[in-house]
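The structure appears below as structure tokens.
Here the complex is missing a single protein chain, while all its other protein chains stay put.
And then chain A:
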Amino acid sequence: MVIMDRRTAVKNIVLSLGLVVSGSTILSLFNACTTDKTVVLPEFFKKSDMLGIEGLVDIILPKTSSIGANDLNISLFIDKMCCHVLSKKQQDEIRMGIEKFSKQFEKITNKLPSNGNREDYQQMIATYFDVSEKREKAVFQMLENGSDELAENVKPDYYLYTFLTAVRELGMLGYFTSQVVMEGDIEV
């Protein structure tokens, strides 16, 4: 609410002072209040992959007494970011990562990701995220070093964590910089 008030105040000041502002600026001032409700379809991931991403972000940022990532369609945001923001190399690594993820999902839960339930995703996340601090550091070090020098037998692990941490980080970005969360309007 504070942010909203400040924004409104700025507009009022601009308008009330009668400053010389161009038409396009005034237009952009008013556009700042509109919300885009266009329906978006995945651009980067397959539709079946999207179910997996929804399953993951539901565990990472669950609905509790406050809204969760899936209340904000964060999976579509993740898809958009992967499509338009990541480099070609990052995209290729994510694609290999989701393939590995699907394989591991089947191995661990005996199901396809599209058939997995919340417990299955919980189990997947626990498998890869509930690790020692030392392992956590090693994972991020591996990701920072990149895949170029990696031994072949470590690469699947690298791609899997590339995918999982991208979903986690982009999910956090989408959630915590969303209007409802930033304005504090998150009670369910």
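What we mean here is this: contacts are C-beta pairs under 8 Å (C-beta built on N, C-alpha and C of every residue); 3 or more make two chains touch, one makes a residue touch a chain; residues count from 1.
Keep this in mind: contacts and distances are computed from a predicted model.
Look at the chain that isn't drawn here: its UniProt entry, checked against "GMC family oxidoreductase", "Anti-sigma F factor", "Nitrilotriacetate monooxygenase component A" or "ABC transporter ATP-binding protein", names it "GMC family oxidoreductase". Summarising the interface, chain A meets the missing chain with residues 3, 6-7, 9-11, 13-14, 17, 19-22, 24-25, 28-29, 32, 59-62, 64, 66, 68, 80-81, 84-88, 125, 128-131, 136, 139-140, 165, 168-169, 172-174, 176-179, 181-182, 186.
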